[in-house]
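Right, I'll just put the structure down here and ask away after.
Here the complex is missing a single protein chain, while all its other protein chains stay put.
Labels A, B, C, D and E are assigned to the chains in the order they are written; within every chain, residues are numbered from 1.
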Amino acid sequence: MPYVTVKMLEGRTEDQKRALVEKVSEAVSETTGAPIENVTVFIEDMKKTDYGTKGKLFSDQ
Amino acid sequence: MPYVTVKMLEGRTEDQKRALVEKVSEAVSETTGAPIENVTVFIEDMKKTDYGTKGKLFSDQ
Amino acid sequence: MPYVTVKMLEGRTEDQKRALVEKVSEAVSETTGAPIENVTVFIEDMKKTDYGTKGKLFSDQ
Amino acid sequence: MPYVTVKMLEGRTEDQKRALVEKVSEAVSETTGAPIENVTVFIEDMKKTDYGTKGKLFSDQ
Amino acid sequence: MPYVTVKMLEGRTEDQKRALVEKVSEAVSETTGAPIENVTVFIEDMKKTDYGTKGKLFSDQ
Partner (left out) sequence: MPYVTVKMLEGRTEDQKRALVEKVSEAVSETTGAPIENVTVFIEDMKKTDYGTKGKLFSDQ
């Protein structure tokens, strides 16, 4: 542990995800004291039709 | 906040999801006192082969 | 199914949670076509020290 | 209840998922005392580009 | 991986949780082919006032 989940709109490139895993793992390791070897990151892509705020689908905003 | 996640079998139309986000956001706002501007909804579609009850895959029931 | 999770700051009363479960279940049932008997709701209370936006803990905002 | 979520790399066959649901439901029922009729299992497939450990994407390891 | 989350009503003893982790990890390992060393289990206890079905809080049923 720790286990990190990042939920975001789809469309990021593999390079962005690679950087995301690296930088988020470092940030978690530095602030919690857990070795980076123990940090796990999951990425969850969302579609614009599966996400809403203020009572409206994101694809309608 | 609040953050709402609705997990359901895939197959609902975009119109059903639009209505779902609207009506669920209203229900959460009314009962918690949070303004609807602050309510977020995530929808997660499940496949019938990724869901089971009573020890059996849903696609076999 | 469907399965609904509502994540919100702690402090709502049991009566508010009772109303939340009732109204959200009705909203999900009406918009997805699933019978209300099949709707499940989970509530997750968050502490102000376990939630942050804009780079800051909620308890500091 | 109980509700079980199994998150794993994509690629398992439907037969593996069928066996997974059966065996995990039995294990949960036996150890918690809940009847198997009440056990629900969700499966979540992950892509190798959506999962990282030790600061690196799994697809790079 | 795999990562397993078991969400259930609070009240199980530590011995039941110990058995749950052991038996569920074995079941996941046998059916997915992942070595048991790679299986992680999270347990989430729910209160009866944080769970509802059929439009009603569990504590009212």
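The rule is simple: a contact is a pair of C-beta atoms (placed from the backbone, for glycine too) under 8 Å apart; a residue touches a chain by one contact, two chains touch by 3 or more.
Model, not experiment: these values are computed from the prediction.
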Mind listing the subunit E residues that contact the chain we can't see here? 14, 17-18, 21-22, 25-26, 36-37, 39-45
Residues in subunit C touching the chain absent from view: 7, 46, 49-57, 59-60
Across the whole complex, the chain not displayed is touched by subunit A residues 1-9, 12, 16, 19-20, 23-24, 26-28, 30-34, 46, 51
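The rule is simple: only the chains that are shown with their structure count from here on.
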Using Cα averages as centroids, what's the distance between subunit C and subunit E in whole Å? 20
